[in-house]
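Left out: one protein chain. Kept in place: all the others.
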Amino acid sequence: MEFSYTVAVLIIPIVMFLFLGIVGVKLSKKTAGVLGTCAMGVTTLIAYAAALTYFFGTEQGQIVDGVRQQLEVMNITWLEFTENLVIKLGILLDPISAMMLIVITTVSLMVHIYSLGYMDGEKGFQRYYAFLSLFTFSMLGLVVATNIFQMYIFWELVGVSSYLLIGFYYTLPAAVSASKKAFIVTRFADLGFLLGILILSFYTDTFDFVTLTSNPGAAIASAGGATFMGCSVMAWALTLIFMGGAGKSAMFPLHIWLPDAMEGPTPVSALIHAATMVVAGVYLVARLFPVYCLEEGTMTIITVIGCVTALYAAAVACVQSDIKRVLAFSTISQIAFMITSLGVARPELHEGVGYMASMFHLFTHAMFKALLFLCAGAIIHAVHSNEMSKMGGLRKYMPICNIAFLIGCLAISGIWPFAGFFSKDEILVAAYANSPVWGIWLSVVAGMTAFYMFRLYYKIFWWNNPDYGHHTPHEAPMTMTFPLIFLSLVSIVAGFIPFGDLVTWNREGLTTHINWGVAGTSTVIAVGAIILATLLYRKENAVPEKMADSCRGLWTAAYKRFYMDELYQFITHKIIFACISRPIAWFDRRIIDGTFDMLANVTNSASYAVRKLQGGSIQGYVWVYLAGAALLAAIAIICII
Amino acid sequence: MIWSNVLIYFVIVPLLMLGGLALSKSVKQVRAVAVTGATALMLLAAYLVIEFLSMRAAGDVSPMLFTDSWTWFEPLNINLALGVDGISVVMIVLSAFIVFAGVFASWNINPLPKEYFMWFCLLSTGVFGFFISIDMFTMFMFYEVALIPMYLLIGVWGSGNKNYSAMKLTLMLMGGSAFLMLGLIGIYFHSAPEGGQLTMNILEIAENNAIPHEWQYYLFPMTFVGFGVLGAMFPFHTWSPDGHASAPTAVSMLHAGVLMKLGGYGCFRIAIYLMPWAAGELAWIFLLLTGISVVYGAFSACVQTDLKYINAYSSVSHCGMVLFAILMLNTTAMTGAVLQMLSHGLMTALFFALIGMIYGRTHTRDIRKMGGLMTIMPFLGVGYVIAGLASLGLPGLSGFVAEMSIFVGSFQHADMFHRVLTVMACCSIVITAVYILRVVGKLLFGAVQDAHHKELTDAEWHERLATITLIVAVAAIGCFPNFFSGIISEAAEPIMKLFA
Amino acid sequence: MEITMMMYLIPSLIMFGCGVYGFITRKNMIAILISLELMLNSVDINFTVFNRFLFPGQMEGMFFTLFAIGIAAAETALAIAIVINVFRAVNKVDIRELTKMKF
Partner (left out) sequence: MDYSQFLMMPQELGLLAVFLLVFLFDTFMPKKSLGALPVFTSVIFGAFAIANYFMLMRGTAFSGMFESTASTFVMKSILNVGMLIVLVQSIKWSNSEFVAVRRGEFYELLLTTLFGMYLMISARHFLLFVIGLETASLPLAALVAFNKNRYESHEAAAKYMFTAIFSSAIFMLGLSFVYGLTGSMYFADIASRLVGGSNTALLITAIAFVIAGVGFKLSLVPFHLWTADVYQGAPTAVTSYLSVISKGAAAYAFLVILVQVFGTVYSVVWEWMLYALIILTITLGNLFAIRQRNIKRFLAFSSISQAGYIMLGVVAANELGLASLMFYVLVYIVSNLAAFGVVSAIENFSGKVSIDDYNGLYKTNPYLSFTMMLAMFSLAGIPPFAGFFSKFFIFVGALETGSVAIYVLVLIALINTIVSLFYYLLVVKAMFIRQDDCIIPTFRSACSERIAMIACTLGIIFIGIASCIYTFMVDVVNDNVMMFGLLK
């Protein structure tokens, strides 16, 4: 099958971006929005065609010996560093990239449609659609990357799109600082990514994914056992690359940007900070999975970070009061699940089910988390606030939204038959297979997930019935409800996709079967947590407040996200700005510049010092003359004779 | 015949402009002459690129093309020797672009527009002359020709503490060129083996490769530092912040955009090319210094509050990267260095142009006193954001390809020391992001700080033209880097083979 | 007693020294001119003495002396003229008055 048409999924959005960016202000808002959405629709169709043909096509060469082939649809040289180190721009079709094509285009299209309603009347509407196109372009470019440097390029581009979209309301200081924070934190992580690439390419002399992953042993061996600070350089390289992924995927301790990123428009949060960009880290590790699994140490780091993040984010999510914050921490926690799943995956454990589970969860999570965010957007749209305290009893006003949100919550909590159940089950299976510690840990976090999601749900839709005054909340317009309905349906059915057949680490088919032991346990936990949440939050009561009071310290710490932001604030302002930048600036002005000024001053004062030589008296002049001649002679005599 | 060489016109056109300006009577005529000249230079540059590429495509593999030589000072074997390779070609194109944009950026210069453009032309003459020469004397002459107009351009048309800044800039740069002159004469006297004909021609000197090692040991630092001062090498960079802060818009553009490139280009073309042995031996010292520049400039920029200071320190950082890469002595890094020169030239010119335009409206450059300008002047705001993104290395704009070439190239070095320094230099990309976003956040975003700013207008047509020219150039390099890097690496490769 | 060259040279040097001393210490410009004359004359003595004792076969030193005397006379004449000029301007011949231009 000829896949070269796939290139259109990149071209259409970038053209759209340039078009809307340059002449957008001349168009009416409606035209711009519709144009952008239509373009996205076409992109989506093409992406679906490509992905579905890839998965289900029966052409010769797509599957050889049961292994799905990686297809390099195109690969053009973009920049040659050396003979082998070449940045190419291309499209690599393989199971995960095909899957990502679907995820990205689906969510993006939904967000495009949704935004027609949500962003209606906003200043800079055209700009918004331009940025959405840019983001879609970058994200698609990222997932289809044929080499790690292409990925890095698009990695940076999604970073900047994210920056631009978070800072969309650029007159609000909070949005500006959130966007800045997001960019800088991820940039810091990208530094690790870049260094990782440098090290990796230095030893393996290639950027190409296919070359790297088809023979991972050779890649590792190319370092020749070189070590740096006691660890093998390959472990360094892979860990640093993972650092890039961790930054993008908001892993602890690089997660701090994500909650703040909620300052952006809610559809943007749904698209970028829930469904697509934030899973780039997971995708990155998955992309290099064959190499990663040869470095045990790095895998352990990944697992530990994933687990810590999962627990941390879940804990914080339990006490947040801003609905988007809750969803943000929930996102962090869920991505940590995926990361952990990759970390615990080993080819020999259940045929590497962790890998598949991670990708599966990525897929389902994208759908239900986008759903949740879009619902949250509809709610915010209706209530004009992010705070839970301003909400309550909304089920009466917004029935569609209520159901959609409930479906999302059930999906994320892992209740059969919703999508989350299947993917989370596989993750837990993988975790238990690696070590019960991780398994139990993740089960607990899964329980917490169910709890805070239902806390959120009840707080919004039940709890109390505040006085909404003269603007009663009402159901969102059709453009906004349609995506909710669509995504709800997907969240319900996505679990039944035979993922094991499609996406596995070695691209061979994998027979999955529900491990009822694990699944049962986790379902019980989830249901328990939901019941707990129901008891606590269904109706307004004082129990939750009392509970919070009983452990006020912990509660406050969790509410303040365990002071991570303060820590960063301290490091950036007190250490980097106050202890490095300012002293350097001072040093530059006073010492370095001062030295040159001093040279000038010394010359000047020397000029004053010598003026006495010319005292104006003839006899003085003669003295100097005579002394000069005599000294000249005397010194010469002493030196020579 | 001298007129049959296309290169000489790069000097003749600015000189004709100079004459035309001297004769022109009104501001309109001055502008007309300036625009005509700048356009002619652009066309010439385009013609040169096409000719150059077609000659290369036809299989001409000589190190320099369009070479010609006319005896000038016969006793010292000084020739007016011209020639370009890929590196000079791209530098010429860069200069043409910036001169073009500079003319439009200084459209409303006041007072004395005629004199202003005359100095401007003299400066351009020096710059182009430097890039087309392959004779050390001629190069040096043009180098100084390019430096001295800065004094008056800053002194007369500048702002702030301009007397001090102009004097400091001139003296420090001339200080550098003092060392340089000694180095060049030293090279001249060792340019040929015992008894051979001494020469100033770079190609011949390189071919002779006769400079004794013990002399290289002294001459290399002299020439490198001499050019390095102009390349804002730590610790000789302090002219840059003050100078740029005081200079008028187009002068900052030209200075940061082109003049500072003379430093990097000279370091490469003279210090490294002619004294490969010493370059290999002594590179580590300068690598340390330039490595420091890279990080140091970036950190300093983080806490500045004056827009031009921020940019000046950012230039220290970026230009440090150029020298850093040159010293890595391999083709990839060298290609990156030249790309970085291109990229830095364009984006800093863009920055300074925009800063000048903003300053012309708000009459302040203190970022604490401005804010929310994006709503007031969206065009300038968007331009600034693009410049900022280019500066912090966004793919698709020029900064990225340059920096990546440098990092990848530098990291290919077999020596651990070099790789550790590379890692250090890489850190600058984060710090760059910090200060760029800090400025963008404070300057363009947020609420409008000063009510008076609300009445300000967006860019006028000539400002738009200048900005768009530069943005297009930045994006062109960023999107199609292989074209540029191909030209450059082709030129750099034979030279870097000396170090293999 | 044999008269050696040194017996001329030493007084000549003393004369020169006196001239220098006088130049530096005198206030009166005329006195200074006299000191200068002393110095020039000592040089003349040197030339004649060297010629007479060391190179008796030729007359170069003598001729030089003659010319030097002439030059000295011209110098003195001019100097006197200038001193008079100065005197007219400031009514003094004190050399220490002439320090208006300095540094």
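A few remarks follow.
We call the chains A, B and C, going by the order they appear; numbering starts again at 1 in every chain.
Going forward, a contact is a pair of C-beta atoms (placed from the backbone, for glycine too) under 8 Å apart; a residue touches a chain by one contact, two chains touch by 3 or more.
These figures come from a predicted structure and were not determined experimentally.
Taking every chain of the complex into account, the absent chain touches A, B, C. Among B:23, B:178, B:285 or B:420, only B:178 touches the chain that is left out of the view. Although one chain is not displayed, chain B still touches it through residues 71-76, 78, 137, 141-142, 144-145, 148, 151-152, 155-156, 162-163, 166-167, 170-171, 174-175, 178-179, 181-182, 185-186, 188-189, 218. Summarising the interface, chain A meets the missing chain with residues 600, 603-604, 606-608, 610-611, 613-614, 616, 618, 620-622, 624-630, 632-633, 635-637, 639-641. Interface residues of chain C facing the missing partner chain: 16, 19, 23, 29, 32, 36, 39-40, 42-43, 46-47, 50-51, 54-55, 58, 60-61, 63-64, 67-68, 71, 74-75, 78-79, 81-83, 85-86, 89-90, 95, 98, 100-103.
Assume only the chains that are shown with their structure count from here on.
Using the average of C-alpha coordinates as each chain's centre, C ends up farthest from chain B.
With centres defined as mean CA coordinates, chain C is found 65 Å away from chain B.
Shared interface positions of chain B, defined as residues touching 2 or more other chains, are absent. The part of chain B that touches chain A in the complex is made up of residues 168, 171-172, 234-235, 237-238, 241-242, 296, 299-300, 302-304, 331-332, 372, 374-375, 389, 392-396, 400-401, 404-405, 407-409, 411-412, 419, 422-423, 426-427, 429-430, 433-434, 437-438, 441, 444-447, 481-482, 485-486, 489. Note for the complex: chain A touches chain B at residues 77-82, 85, 87, 149, 152-154, 156-157, 160, 163, 167, 170-173, 176-177, 179-180, 183-184, 187-188, 190-191, 194-195, 198-199, 201-202, 576-577, 580-582, 584-585, 588, 592-593, 595-597, 600.
Chain C contributes residues 20, 23-25, 95-96, 98-103 to its touches with chain A in the complex.
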